[in-house]
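Here it is: the structure, laid out below.
Just one protein chain is left out here, and the rest sit where they should.
Showing subunit A:
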Amino acid sequence: MEDQEILAKFADPAARNVAFNQLVRKYQSKIYWHVRKMVIDHNDADDLTQDTFVKVWNHLENFRRDASLYTWIYRIATNECLNFLSSKRRKFFMPLHDVGTELLQKVEADPGLAGDEIELRLQKAILRLPDKQRLVFNMKYYDDITYEQMAEITGTSVGALKASYHHAVKKIEQYVNEESHLN
(Lines give C-alpha, C1' and ligand atoms only; values in the text may rest on other atoms or scores of the structure.)
Protein backbone atom coordinates (compact mmCIF):
# COMPACT_ATOMS: atom_id res chain seq x y z
CA MET A 1 0.00 0.00 0.00
CA GLU A 2 1.26 3.47 -0.88
CA ASP A 3 2.19 5.90 1.90
CA GLN A 4 -0.32 8.47 0.65
CA GLU A 5 -3.10 5.92 0.94
CA ILE A 6 -2.04 5.04 4.49
CA LEU A 7 -1.96 8.72 5.46
CA ALA A 8 -5.40 9.36 3.97
CA LYS A 9 -6.81 6.40 5.88
CA PHE A 10 -5.15 7.51 9.10
CA ALA A 11 -6.87 10.89 8.83
CA ASP A 12 -10.24 9.11 8.97
CA PRO A 13 -10.95 8.18 12.63
CA ALA A 14 -12.95 5.14 11.57
CA ALA A 15 -10.03 3.71 9.54
CA ARG A 16 -7.19 4.89 11.77
CA ASN A 17 -6.42 1.55 13.41
CA VAL A 18 -6.37 -0.29 10.09
CA ALA A 19 -4.07 2.34 8.58
CA PHE A 20 -1.67 2.17 11.51
CA ASN A 21 -1.60 -1.61 11.37
CA GLN A 22 -0.71 -1.44 7.67
CA LEU A 23 1.99 1.15 8.34
CA VAL A 24 3.57 -1.02 11.05
CA ARG A 25 3.51 -4.11 8.83
CA LYS A 26 5.11 -2.16 6.00
CA TYR A 27 8.00 -0.66 7.97
CA GLN A 28 8.51 -2.85 11.05
CA SER A 29 11.26 -5.04 9.59
CA LYS A 30 13.34 -2.16 8.21
CA ILE A 31 13.02 -0.15 11.42
CA TYR A 32 13.72 -3.14 13.64
CA TRP A 33 16.95 -4.00 11.78
CA HIS A 34 18.03 -0.38 11.62
CA VAL A 35 17.68 -0.17 15.41
CA ARG A 36 19.04 -3.65 16.05
CA LYS A 37 22.30 -2.91 14.23
CA MET A 38 22.77 0.11 16.47
CA VAL A 39 21.95 -1.47 19.85
CA ILE A 40 22.80 -5.13 18.96
CA ASP A 41 20.58 -6.62 21.68
CA HIS A 42 17.16 -7.92 20.53
CA ASN A 43 15.29 -6.79 23.65
CA ASP A 44 16.66 -3.25 23.42
CA ALA A 45 15.83 -3.22 19.70
CA ASP A 46 12.28 -4.41 20.46
CA ASP A 47 11.75 -1.64 23.05
CA LEU A 48 13.11 1.05 20.74
CA THR A 49 11.15 -0.19 17.73
CA GLN A 50 7.93 -0.09 19.76
CA ASP A 51 8.74 3.38 21.13
CA THR A 52 9.37 4.56 17.57
CA PHE A 53 5.98 3.37 16.33
CA VAL A 54 4.16 4.75 19.38
CA LYS A 55 5.69 8.14 18.54
CA VAL A 56 4.59 7.68 14.95
CA TRP A 57 1.01 7.05 16.17
CA ASN A 58 1.10 10.13 18.41
CA HIS A 59 2.48 12.51 15.79
CA LEU A 60 1.31 11.14 12.45
CA GLU A 61 -1.67 13.50 12.43
CA ASN A 62 0.76 16.45 12.44
CA PHE A 63 3.14 14.89 9.92
CA ARG A 64 4.01 17.48 7.26
CA ARG A 65 4.19 15.90 3.88
CA ASP A 66 7.26 17.85 2.77
CA ALA A 67 9.31 14.77 3.78
CA SER A 68 8.55 11.18 2.87
CA LEU A 69 6.88 9.01 5.48
CA TYR A 70 9.72 6.51 5.20
CA THR A 71 12.46 9.01 6.04
CA TRP A 72 10.30 10.57 8.76
CA ILE A 73 9.90 7.21 10.55
CA TYR A 74 13.59 6.48 10.03
CA ARG A 75 14.44 9.81 11.61
CA ILE A 76 12.36 9.02 14.70
CA ALA A 77 14.03 5.59 15.00
CA THR A 78 17.49 7.14 14.56
CA ASN A 79 16.85 9.68 17.32
CA GLU A 80 15.55 6.92 19.58
CA CYS A 81 18.79 4.97 19.05
CA LEU A 82 21.09 7.93 19.66
CA ASN A 83 19.13 8.98 22.77
CA PHE A 84 19.19 5.42 24.07
CA LEU A 85 22.96 5.11 23.68
CA SER A 86 23.74 8.52 25.14
CA SER A 87 21.35 8.05 28.08
CA LYS A 88 22.96 4.70 28.77
CA ARG A 89 26.33 6.40 29.01
CA ARG A 90 24.96 9.15 31.25
CA LYS A 91 22.93 6.81 33.42
CA PHE A 92 25.81 4.57 34.38
CA PHE A 93 28.52 7.24 34.22
CA MET A 94 30.23 5.01 31.71
CA PRO A 95 33.11 6.31 29.65
CA LEU A 96 32.62 5.87 25.91
CA HIS A 97 34.63 2.69 25.60
CA ASP A 98 32.59 0.88 28.25
CA VAL A 99 29.34 1.06 26.29
CA GLY A 100 31.39 0.05 23.25
CA THR A 101 32.77 -2.92 25.21
CA GLU A 102 29.25 -3.93 26.21
CA LEU A 103 28.15 -3.85 22.56
CA LEU A 104 31.26 -5.80 21.49
CA GLN A 105 30.48 -8.52 24.02
CA LYS A 106 26.94 -8.75 22.67
CA VAL A 107 28.23 -9.06 19.10
CA GLU A 108 30.68 -11.77 20.11
CA ALA A 109 27.86 -13.67 21.81
CA ASP A 110 25.44 -13.30 18.88
CA PRO A 111 24.66 -16.74 17.42
CA GLY A 112 24.20 -15.25 13.95
CA LEU A 113 27.93 -14.55 13.73
CA ALA A 114 29.16 -17.85 15.13
CA GLY A 115 31.62 -19.51 12.77
CA ASP A 116 31.99 -16.52 10.44
CA GLU A 117 35.27 -14.98 11.56
CA ILE A 118 35.53 -12.29 8.89
CA GLU A 119 31.93 -11.15 9.47
CA LEU A 120 32.55 -11.01 13.23
CA ARG A 121 35.65 -8.85 12.67
CA LEU A 122 33.64 -6.61 10.37
CA GLN A 123 30.90 -6.18 12.99
CA LYS A 124 33.47 -5.43 15.70
CA ALA A 125 35.11 -2.88 13.40
CA ILE A 126 31.73 -1.18 12.78
CA LEU A 127 31.17 -0.96 16.55
CA ARG A 128 34.40 0.97 16.96
CA LEU A 129 32.98 3.86 14.93
CA PRO A 130 31.37 6.81 16.75
CA ASP A 131 27.57 6.42 16.99
CA LYS A 132 26.69 8.94 14.29
CA GLN A 133 29.27 7.62 11.85
CA ARG A 134 28.04 4.08 12.54
CA LEU A 135 24.51 5.23 11.70
CA VAL A 136 25.69 6.71 8.42
CA PHE A 137 27.64 3.57 7.58
CA ASN A 138 24.72 1.25 8.37
CA MET A 139 22.21 3.30 6.38
CA LYS A 140 24.48 3.38 3.31
CA TYR A 141 26.05 -0.08 3.44
CA TYR A 142 23.13 -2.19 4.70
CA ASP A 143 19.97 -0.23 3.93
CA ASP A 144 20.95 1.31 0.56
CA ILE A 145 19.53 4.65 1.60
CA THR A 146 20.53 7.47 -0.76
CA TYR A 147 22.65 10.33 0.54
CA GLU A 148 19.72 12.70 -0.09
CA GLN A 149 17.42 10.59 2.09
CA MET A 150 20.15 10.30 4.71
CA ALA A 151 20.45 14.08 4.70
CA GLU A 152 16.70 14.30 5.45
CA ILE A 153 16.98 11.72 8.23
CA THR A 154 20.07 13.09 9.95
CA GLY A 155 19.80 16.78 9.11
CA THR A 156 23.40 16.67 7.79
CA SER A 157 24.60 17.84 4.38
CA VAL A 158 25.14 15.33 1.57
CA GLY A 159 28.83 16.29 1.33
CA ALA A 160 29.42 15.67 5.02
CA LEU A 161 27.62 12.31 4.81
CA LYS A 162 29.76 11.19 1.85
CA ALA A 163 32.93 12.15 3.70
CA SER A 164 31.73 10.40 6.85
CA TYR A 165 30.97 7.17 4.93
CA HIS A 166 34.30 7.25 3.11
CA HIS A 167 36.21 7.64 6.39
CA ALA A 168 34.13 4.91 8.02
CA VAL A 169 35.03 2.44 5.26
CA LYS A 170 38.73 3.27 5.60
CA LYS A 171 38.65 2.82 9.38
CA ILE A 172 36.79 -0.49 9.07
CA GLU A 173 39.18 -1.91 6.49
CA GLN A 174 42.17 -0.84 8.55
CA TYR A 175 40.79 -2.42 11.72
CA VAL A 176 39.87 -5.73 10.04
CA ASN A 177 43.33 -5.95 8.43
CA GLU A 178 45.08 -5.24 11.74
CA GLU A 179 42.98 -7.88 13.50
CA SER A 180 43.72 -10.42 10.74
CA HIS A 181 47.42 -9.68 11.13
CA LEU A 182 47.30 -10.30 14.89
CA ASN A 183 45.45 -13.64 14.59
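Note that in this section contacts are C-beta pairs under 8 Å (C-beta built on N, C-alpha and C of every residue); 3 or more make two chains touch, one makes a residue touch a chain; residues count from 1.
Here is the rule we use: contacts and distances are computed from a predicted model.
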Could you tell me which of "Aspartyl/glutamyl-tRNA(Asn/Gln) amidotransferase subunit C", "C-type cytochrome biogenesis protein CcsB", "Magnesium transporter MgtE intracellular domain-containing protein" or "GntR family transcriptional regulator" is the UniProt name of the chain missing from the displayed complex? "Magnesium transporter MgtE intracellular domain-containing protein"
Could you pull out which residues of subunit A are in touch with the chain that's been left out? 13, 16-17, 20-21, 24-25, 28-29, 32-33, 36-37, 40, 42, 45-46, 49-50, 53-54, 57-58, 107, 110-113, 118-119, 121-123, 141-142, 169, 172-173, 176-177, 180-181
